[in-house]
Every structure is written in C-alpha cells, then in structure tokens.
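For this depiction, one protein chain was excluded, whereas all remaining protein chains were kept in their positions.
Chain naming follows the written order as A, B and C, and within any one chain the residues start at number 1.
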Amino acid sequence: MVQSIANRLISTVPILFVVSVLIFSLLYLTPGDPAQMIAGAQATQDDVERIREALGLNDPALMRYFDWLWDVLHFDFGRSVFNGRSVTELIMQRMEPTFSLMALTTLFAIVIAVPLGVLAAWRANSVVDRIVLVLSIASFSIPVFVTGYVLAYYVAFKTGLLPVQGYAFLKEGVGEWLAHLVLPSVSLGLIYVALISRITRASMLEVLSEDYIRTARAKGLLGRRILFVHALRNAANPIVTVVGVGVALLLGGAVVIESVFNIPGIGRLTVDAILRRDYPIIQGVMLLFAMIYIVVNLIIDLLYTVFDPRIRY
Amino acid sequence: MRDLKAVLNLAAAACIAASVGVASTLPAHAATKSVTAVLEAEIVTLDPHGTSAYITRTFGYMVFDTLFAMDSNGAIQPEMVDSWEQVDDLTWTFTLRDGLTFHDGTPVTATDVAASLKRWWSLSTMGRLLKAAAKDVVAKDDKTFEIQLAEPFPLMLTSLGHPNSPAPFIMPARLTETPVGQPLPEIIGSGPFVFDASRHFPGDSMTLTRFEDYKPRDEPADFLAGGKVVNIDELKIEVIPDSMTATTALSAGEIDYIQYAPFDLLPILEQDPNVTVMGFQGLNMFQGYYPLNWRNPPFDDPAIRRVLWNFVDQSSVPIALGLSEEYMVPGCQSYFMCGTPYETTAGSQFPDEISVEAGRKALAETDYDGEEIVVFQGTDIEALRVSSAVLYEWMRQVGFNVRIEAMDWATLLSRRKNENEWHAYGVHALGLDLGNPLSHFWIARNCVDFPGWFCDEGITAGLDAFKEAPDDDGRKAAAAQISEAAFESVPAVMWGQFAQPAAYRSDISNIIPSAIPLFWNLEVDR
Amino acid sequence: MTTLRTAHGPAETTPADPADEVLSIDGLTTSIRTGQGDRRQGEQRLIEDIGFSVRRGQTLGIVGESGSGKSVTALSIMRLLPRSATVAGRVMLKGRNLTTLSDRQMADVRGDRIGMIFQEPMTSLNPVLPVGLQIEESLRRHKVASGQAARRRAVELLDRVRIPNAARRTAEYPHQLSGGMRQRVMIAMALACNPELLIADEPTTALDVTTQAGIIDLLKQIQADDGTAIMFITHDMGVVAEVSDDVLVMRSGRIVEHGPSQQIFHRPAETYTRQLLNSVPRIGDMRGKPGPAPFASIGDDGAALAPSPLEVAKGPVLRVTDLSVSFRVRNETSRFRRTTLRAVRGVGFDLRAGETLAIVGESGCGKSTLARSIMGLQAVDSGAIEVAGRVATSMTAAEARLARKAIQMVFQDPFASLNPRLRIVDSLTEPLTAHGVSSGGARATAVRLIEEVGLSAEMLDRLPHQFSGGQRQRICIARALALEPEVIVADEAVSALDVSVQAQVLNLLMQLQARRGLALLFISHDMAVVERLSHRVAVMYRGQIVEIGPRAAVFERPAHAYTRRLLSAVPLPDPSRRHKLSGIEELFGTPSAEPSTAAWTDLGDGHRVLAA
Partner (left out) sequence: MLRNPSIAIGGGIVVLMVLLALFAPYLQTIDPLSMNPLNRMKDPSSAFWFGTDAYGRDLYSRVLYGGRTSLTVGFAVAVLSTGVGLLIGLIAGYYRSLDGVVMRIMDGLMAIPAVLLAIALSALLGGSVLNVVIAIAVAESPRVVRLIRGIVLSLRERQYVEAALISGVSRSRIIVRHILPSTFAPLAVQATYVFASAMVLEAILSFIGAGIPPTTPSWGNIIAEGRQLWQIKFFIILYPALFLSLTVFAINIFGDGLRDRLDQRGDRHL
C-alpha cells in the first residue's frame, strides 16, 4: 500500500507541472505590475523602471520561469515581492486557520447532511423529502457572503454570544478557537450541506433498491439497522467523493468567508496576492492548492477502501 | 488498512473531545495595555523610502523618526535635530539630539542620517527638490552633519520635515544599501514603536511594541511634532479587509480604532456611546481629483478639458460616498484645498451654475467630434469606484461618447502607463500633500514623465517662483499664479474636499487629531 | 384444507394432514400503482387470485417465463414489495394470516419463520459486511442466539452448507467467495433461525451448471434433514423437474396448471404447459439425428424446415489458428496493480460454410473473449484469424473494414445491442450506407431483411423499446445479415430469452443458415441448446479448447473429464429421469489449468481431445 501511495504521489508531478505552467503563463500574459504597486500611485515611470530592474522583472519570461522552477525543485518557493518574507513561511502562517475552517466546516456539513440525506431517501417523495430538498437547494442559492453577514450580525453581534470576526489560534485554547470558527463554518457549510445531503439521498436511493437491502429486509431487520449498517456504508463512496470534490469548493468559499469573518487564511492571502500581483505568492499558493487537491483525492481513495472491502491497493 | 481506521477513530474521538471542551470564554484583554487598530489598508511595503503609499508613511512615523516634523499649524519643528544653522546660502549644519537610539541598541549617528537622506531623496517629490539643489550630505562627527548645496534652497526645512510621502525617515546606514524596491532585510528604526518580524503576519496583523529606550522631546505632542510619549505597551494593527466587518468589530469592542470608518455607517457609530467619531479639518482632509490624459485626443485640446469645470460640482461625489456636510467642504474651488495655507481660487473657471446643462452647452462650443472617452475605474477602494462612476455618468449625460473600464487598482496603475488607453480616472489624496504645490500630485508632476503627461509652462514658472520665494507671502502669490495656469490648462479636475473620519472606542483619550493615525500620546482607560 | 381452483389440482398423492400444512394461500392478488409524478395514474395487477399450499417437507416448484408473476408471488408472501403495491387475499403461515400483521410483526416473521434466498448471490449479499456478521445479525435480530453463541452458530451454519474452513470464512467478504459459496452463505443465512418455510427465488439461475448441481443437492439434503417446506421458483424446466414434488405453472400473473411433477411433465393438461415443454431442448433428444433439428409446434415458427445436410466441400470461411488473448486487468480488487489475465490460450479451429460450430463452456472460460477477438473488438496477442481466406489480424484498418463485411455478430443482450434512439430502419440500413449503398436501396434491403426474420415492414419506423426481447433479437439478426456475411458469430444470442422465444429464435437461425448457407459460430453455456443446433462442438475450459468434434461424438462419447462433468450436471426436464447430479462437490480451490504437457489426441472423425 505504501508503494501505491508513493506511486500516486509521483504520478501527480505532471499535474503540478501543468498547474505551474498555467499560472505562470496567466501571470505573464496579463497586465499589472508589482513594481508599480510598490512604488505607489505617484511614482514616475523612472521610479517604476528602477524597481522593476531591482526585482528582476525585466528578465525574459522563460528565464524567470526556469529560475523559479529550479528553486521550487529545491523546495524554495521564493519570497514575497513586497515584504520579502519567504512564501513558505507566509503560507505556513495561514495554514492553521484555513485548515481549521475547512475541517470544521466539513465536520459540520457531514454531521448535518448525511442524516438529512438518509432521512430524505428513506422517506423518498414524502413531505420530509421535499422539505429537505427545498432547504438544501435554497441554501445553495444564497451567495455565501450574504449568509455570513446575516449570521455575523444577528447571531454574533446582536446576542454577543460569539465573536463577530477574527480567528484564535489553537494554542490560545480550543474554546476560543471553536468560538471563532462556529459562524464561519456554518455559513460556509450550508452549501456543502446541500451538496452532501443531495448526494447522500441519491446514493442511498440507489443502494436501497439493491438486492442486499431486500435480503436484509427478508431477514426481518428493522429500519435503522438497514439504513445505517447495510445501506449507508454501501452508499458511502459517492458521498466521500462529493465531500472530496467539495474541498475545492470549500477552498473557493473560504476566500469569501475569510474576508467576511476576517480570518487570516490562505484564501485571503491568495486574493491579496492576486490583487497586488505578488507573483511568488500566487505561484506558491496555486501549487499548494494543487497539492491539496491531490492529497484529498488520495485520502478519498484510501477512504474507499475503508468503506468498501472490495477495493484494495 | 486497519491502521487507517484506527487513525480515523482517533480523529473522531479528538473532535468530540474538542467540542466538549468548548467554553464560551470570550476575548479578555491581557494585563498588557494594548490597542488594536484597523488602518486604511494592510501595511504591505515596510520600506519607508520605497513607496509613496500612505499606509507605509503611517508605519514609518511609528517605527522611524524624522529630523524635522510638521506641527498642527503646518509649521516645521525640529524632531531628531537638536539645533541647526544655515552657515551660508549653500551650507546648512545640523546637530542631533542626545540619546537617539535605534531599536537594535546602536546609537543614531550623523552617518546614518546622511545615508538615509541619500536613499530617500531619489523617490520622494520633496527629496528630489533637495537632491536637485544639493551637492552632498556629509557627516561631520557622530552628531553633526552638513548639507552642502549647489544652489540656494529656501525649502530646506520643509523638505526635511514635510510629511509628503515618502517622508525622510532615518534608518541605520547598513540598511540603506538595499536598493529601493527590494524589501529591507530587517526593519530597524529609532521611532517610538518597535517592529518585531516574528509578530508580523503579513495580510493579517502586526504587533508593534513600545520602544523603551525612546527619548521623547520635552515639548508636548503637536501633530507630527513634539514629544512622542507612548502610553500603551502594544499596538496591534489588524487587517480587516471588509469595512463592514471592521465596523461591527469596533462596536462589539473587538477592536479599538478604525482609521476609515465607512461613511454610511457614521450615523450608527455616532450614536454608539462606546464609540467616538473623529472628523478632520484642513490639511487632514482629502481632495478628490480626475487626472486627465493630455496625450489622448480629444483631451489634447485644452478647451475640451475645460468643459469639465462646467459640470463637475464639488459635492456630488462626497454625497454619493455617503458623507454628510459636516465631513466635507462643499464647493471648495481651490487646487490647494480650502482651510489650508495656500488656499486660492485664482483663475477659477467654475461657472456660477455647475450642472450637466452647463456642461452640455460648453461642450457644444468645442471641436469635440464624438471621440470615445475612456474612464478608468479602480474597483477596490470605494472613493475610486464612486468618483469614476459619477464622472462617467456626468459625461454620458453631458454628451460625451464615454466608456468606463473597471479594474483593480493594480491594473489601473499599470494600464495608465499606456497613453492611448485612457482619458481620466477618479482618485483622491490627502491635504498634507495637496496643500502644497511642490507636493501636489498633479501640479508637481508637471512636465515629468508621469501618466497624464500634463505639461504647462505657466505651471512650471509658478512652481519655480514658489521654490525660490523667500517668504510665505511670496509662496502664496506663486500658488495663485499656479492656480491660474492650472485652471486654464487643466492637468486634473477636483471633485470635492472631504474628511475620512476615524472612529475609536470611547475609553481612548488624548488621541492626536491627524489623518495620519498616530498612536503616541493617547491613553487607554481600562 | 386443500381447495384448489384449477381443474388440475394435485392428485391425492399424500393424505393432507392439516398440521403439516405450513403455508396456505388463497386468492392472493397483488396490484401496483403505476405512474408517479408526471405519468398517468393507474393500477396494474401483477398477480391475480393465486392459491396453493405447501406442506412440511414438500417442495413446490413454481415455474413460468418472465413476467409470469412467480417472483411477485414470493415477494407478496414476504411483503417485500414496494409501498406502491397492495396485496389482497389470505396468506396463512401455520394458521396465522400474514397479510393482516403490522409491519413490525411481519418483520418478526421474516427471517425467523420464513427464510428466503435470491437469484444473484453476489448482489444479494451485502458486499461491505463480513459474511459471518450477516448470518449472526439474523440470529441476534430474532433472539435465537447472541454474543459468542451467535458467532459459534454462524460457523455451524456455514459448516452445514458445506463451506470448508467455516470458522475462517466468517471474517471474509462476499467478493472473496466464489459464486456457489455465496449462494451457500445465502442459504445458511436463510436457515439461521430454522424457518418453517424456505422461499428460493431462482436460486441457481445465475450459477454455472456444475455449481447449480451442488446447490440443488444441498437444498435437498437440508429438506431431508429438517423437513423444511420449500417454495422453489425457477424458469428452468430442468431444475423444476429435478427438485419439485408439486409444480405450479404460472403465466401472466395467473396459475395455469398445478399438480404433482410427474403429472405436469408427463400429462400436461394445458396447451401452454405443453408448448413450454416442447420449447425446452433436452440433452439426449438429438441422439441418432444427423444434423440440427428445429423445435416442433411452438406457434408460428412451427413450420420448420429440415436443414440440409452439411456440405463439406468448400474450404473454411473462418480459420482461427493458435489464438491467444490476454488483458491487463485493473479490476475492482486492485486499482493500481494490474495483473495479466490470459483469457484465451492457443485456440484454433476451422468453420466451413453452412456449418454450425458451437463453443460451450462456463462463465469465465474465455468464450466471449474469443468471439470479440474474431470480430476485431479485442486486440490479440498472437495467432491468426482468417476470414474468407484473408488474414484479418494483419490487415490495415480499411482492409479490415471490408473483411468485416464477411463476418457479423449477434450479441447476447437484445436490449443493449440496438441504439434506443434510432428507428429500426436506421439501425438496419446503417451497415449498408456505411458501405456506400444509397439510402433508397438500403431501405429496400431493410424491408427484405425484416421480413426475412419474420417481422413486418411496417415495424421499420418504430423504436427499439416498442419490441419484445425476442423481436429485438430478430432485428439484430437482420442487421447482422445486412452485409450478406458468410459467417455469423452468435455470442449467447438466446440465453437472455424465455424458453419459448428462445426456441423460435433458434429455429430462425437454423432456417437462415439453411437458406443462405451461413456458417454459424454459436457461443453458449447451454448444453441442451448446443446439442440441438450444432454440427460440431468445441468445449472451452480456462481459455483453452479441451475437446472438439462432431456433435454426436462429443455428446455421446465425451472424452474429456470436464466435458463429462458438464454433461452430467445438466438437470433434465423429466422428473422420472432424476439422477445424482454430477459436480456436486464444487471445486473449492482454484482449478488448475490443463498442464502444459497436455497434448491433442485424435479420436477419429475430427473428434479430438486435449489431455495430459
């Protein structure tokens, strides 16, 4: 199995390469110039040109790319054009908030969505099913920042029970950490709940029509055992897949939620870097996202084996 | 596979444990006295010589120190300098105060000063004036340095004390070897606050601590001048990109200070007993501008540029921004702003009735032939967005064939370099800069290679007169001369004078009224 | 009380002791609401007025073609139908009316008083739970045993259904077991609580014939030991004859005939029963007949014509030499590691015009891969395929396309082999237009073809879903004929069809062969069908042909052990010819392939066998 994982990781190198080429060409082809951003609005063309030269932005694109690639191969992702901090360090600072947000959101979503989906499938086409469906589509239809604002204002500010914004690192205490993450996770999780409950319902419906469910009923087993022991495990793989696919969605949503709730995460780092043309950070972060995507897919594949003994590596 | 299951079980157990351990402990301030501030933007560039960005200047005044500084009357007062002497027309000598120390413990020497000035003057507007007049800056001994001039320079103290960004901040000589544009390897100043890289989380927060070895001047604090006595232990500067969130956080007491309170929320904040709103006057106000591109037809025709005077009134944009009258100066017609030393309406081309109708008439009298006008709109700052949108709307109604292109500020700065791509954009600047022709972003950029490429001999003559004027009366006369030329040739059209009020928790007192947020002198009662 | 409605009730073979009566059904009628959402609302009767009884120790065979309602009857008894179904009538289990029980009470009955086994052992066992647990939970649910006792009992049950190493097997998952073992697990599960009634719904249909023999034997043994009443549902007349005391024939939701096996098979009272029996090929029927023989009196195709004797003058139209095919498989058991599966190993044979060569073998023997390789749908490792004298394996794509005209294929699943979106005429003319025939000419040909396969020209403009399985298979045959091929490869072409339809399609194939002089490569697992239709037979086992020869020689003098086992495992549709089925002891280990030292022995008359 270790061998398989290693092979998998090696086979991802092309993906990372493709991502780096995509991002580099994107940055190369589009307007915007960090030198101008550094110099400020009032700088003359001469000033900007001097700074461009100092930053090496006047070198040919291909040369810049290979320089960067060479460094990356040595695990050096460069430094921020603006504050000179290493990209690795900047990303590391942002890992905990984003990963905490994603983990808690995923947990929240699964805990809510899976039972909802199971219920909807169990009582397919009933009123309960319709309500679950409508609620889940509705939560999908409201832009995440609107949900975030409304929750922050009415739940946090008006009641004073939870902080309105910000993030507390785990070292400041689990309670603090959780208190700061509840609302962001819920706002972000609602879309995810919709997605997971829908796939749970669909997957459960599929499984509930399987022969072995009929067998279970023929044995006289009762509803809860059939649903949660016999059906859910069989329905797990599509759910796991969607949870995994949703991670990409979460990363995107995190950009927005991190802004609304002022969480110093990777999403905000990325948006800031994009708006400011901090090329090394953009490239580093995009590679990170590609890595996350790959690792999440690997985890999904491993989870498949947990839920389904037929799958082995 | 069994191992993986075990790990998962463990993870699940941990999650449960975590959620059980939730206590609703809400943030409690530590024993250290600390203030949390949200400034206009993130402090991105930490090199105080490296950018004209206001936010870096704000950072500079906290961590670095200047030789001279401006007081609340606009007068230049000594700060790091103890005494100085104009030896002759071409020689000035300065002596530093005793006890000035950098944050790394080394004393501030004349060598550091000389090196800092030479690094600073290349990118700064004021610095360039000094650079043009100067032969050299020489350290005479540890505390004394001499500026040797090639021609007389009456603005010596202004250039060394004016807050026009970047201001002449002093740093250790070894740091000055870093070329401007590259990040400084470390941030060492001699100002009242110490920067600690390990407590800097770019994009999120930065914590500055009081510099225990700082020796404040004896005079009371007066704007940027006077004794900078720090009464708090820590200043935490947070980045909250969403102003709505920041405002709510201020009301909830999670932060203490917002540099720019959102205009529309001012009424709410004013009613909040826990929050104080601080408005500004004079040089601490802003003025908005539409810089015009003289190289792109039809704006190569001054007559068509002058049409704008007929419909750009000086209150619509601030009102559209959500400001009430108390935070603006309606109808100010001065290039150098109103309520400032060089206020003048000389040569004003504003008609009595400023309206779309007047604009339409004025346009009809020009040779305008329906050429397309492109308005650039910066989207990431509200004033940029609103002012450009209003301009677009006005021009559309007046009868220009106008198109608006929205982009983030970075793109705008980059694209405005192409002279064929644009005609105008909306922007604003602080009175500290605009109040003086020499640091005025559009007047002082006359005839240099700057996007807009405005070049008017009349303005050049006026600027020369201003530089050479021996006294303030002479300078005021020169300012009026510039004003007349500018109204005629129109490098830029102003769209209104307004304040960007700050808001802070009411348990903070003695805050220095300044559009550059200053965190010395203030006291916290907790 | 044995009130039976049909005129042909069971003869009083045994005195009806009411205490022995386990299940008694009366007036059972099941309907289903059709049309949910946007379709028309309506009610459809699935079964109507079903009545019978089963006694202790008795096996009742329920037989019928698809749609006859035999499975619905079982599910109605168990109340396992979807919510939209309503069940009326009386279902008395030991004097208790099941139709009036609450859902909870009924759940108590299921698995405890009635056990049920289903057709597909792979899909009927939960793939993600260990088999031991699946047996234990039944014990726990009905409080027969708990804790360690349940675990021990599960092992005992597995032992009882003759699963070796039962203790170790409890921890295994269904996919780790062979098909036959899975069905044994199903039986163990159904028997866990010692039910009075066992309902077996097509329990052997998905199994190979040798495996089937073992399962039937096991069920008989269990019944002999416990006296369990068994309801045995099947479409296979041979299996029914093998197991049943009484037989119930169903058609379209109604009982056609009900009586003791002997009577039903030997003196059927109803025409339908007779037709059914006539459609079933029996091994041995062809003894002494020179060539293939059509089925008699099965409706419209009854006007059978005797195929002309085989002309052997011509050279082979298809010659396969030393063909080997292997796959790199990435199956469900290993997503990254790929293994090489040698599906076909050194197969060779000739096929002449007008001749039918049958390839028989059990699932996984490589017979379908062989067919696909011949058709060019599967790349081959080595060997040569000559079609009409040209070597297909060495052709360019364009040449191969032309060569393909000479060889066409009929697939197994008539529902999957027609594009559901295309009208029949489009499917039929597609091969023609692809080879440059004008659309007018193609249409004329399509008319001729569809009439040739016994359908009418006005059906040309219909879509596939408007046809039955048998009709579709006729259309597929018509399509295969469109290019006037010399060879038709029929891969399990009739195995998805009901027996009566199967007989008709087989007759059609025989007719067409006679009329057109077609060579037919007939691939099948069904020994009886093969006997009926073929001139020569090749037996495939583990990727190799182990025996090949004239039909009579292979069937009457099987030389290879595997051929003999295959033949003796086939149940005969005649209760008086029951025999101890061979292959009772399923091979539990991995049967080794023929040793590489094996060599061909010629037994004369083209009858050759591979033996060590």
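Quick note on the criterion: a contact is a pair of C-beta atoms (placed from the backbone, for glycine too) under 8 Å apart; a residue touches a chain by one contact, two chains touch by 3 or more.
Only a predicted model underlies this, so the values are computations on that prediction, with no experimental measurement involved.
Considering the entire complex, the omitted chain makes contact with A, B, C. In the complete complex, the residue from A:Y149, A:W177, A:Y192 or A:Y212 that touches the missing chain is A:Y149.
Checked against the full complex, the one of C:I47, C:A188, C:A358 or C:A482 touching the unshown chain is C:A482. Of the candidate positions C:G214, C:G376, C:G454 or C:G549, contact with the unshown chain belongs to C:G376. Within the set C:G366, C:P431 or C:P558, the residue that contacts the chain not displayed is C:P431.
Even with one chain removed from view, chain A keeps its contact list with that chain: residues 14-15, 18-19, 22-23, 26-27, 29-32, 133, 137-138, 140-146, 149, 153, 205, 209, 248-249, 251-253, 255-256, 259, 267, 270-271, 274-275, 282, 286, 289-290, 293-294. Touching the omitted chain from chain C are residues 32, 37-39, 81-82, 84-85, 375-377, 401-402, 404-405, 407-409, 411, 413, 416-419, 421-422, 427, 430-431, 434-435, 476, 479, 482-483. Although one chain is not displayed, its contacts with chain B can still be listed: residues 243-244, 262, 264-265, 267-268, 315-317, 319-320, 322, 377, 379-380, 382, 385-386, 389-390, 392-393, 396-397, 404-408, 411.
Here is the rule we go by: only the chains that are shown with their structure count from here on.
Between chain A and chain B the centroid-to-centroid distance comes to 37 Å (mean Cα coordinates, whole Å). Work out the mean CA point of chain B and of chain C, and you get 86 Å between them. If you check the complex, the residues on chain A that touch chain B are 1, 31-33, 35-47, 50-55, 79-85, 90, 93-94, 107, 149, 152-153, 156-157, 160-161, 163-166, 168, 173-176, 178-179, 259-262, 264, 268-269, 272, 275-277, 302, 305-306. Residue ranges on chain C touching chain A, taken from their complex, read 36, 78, 80, 104, 107-112, 115-116, 118, 120, 123-129, 137-138, 141-142, 173, 175, 186, 189-190, 332-337.
Contact residues on chain B toward chain A in their complex (touch as defined above): 1, 4-5, 8, 15, 18-19, 21-27, 42, 44-46, 50-53, 122-123, 125, 165, 179-185, 197, 200-205, 238-242, 244-246, 248-249, 251-252, 254, 380, 408-411, 413-415, 417, 427, 441, 445, 448-451.
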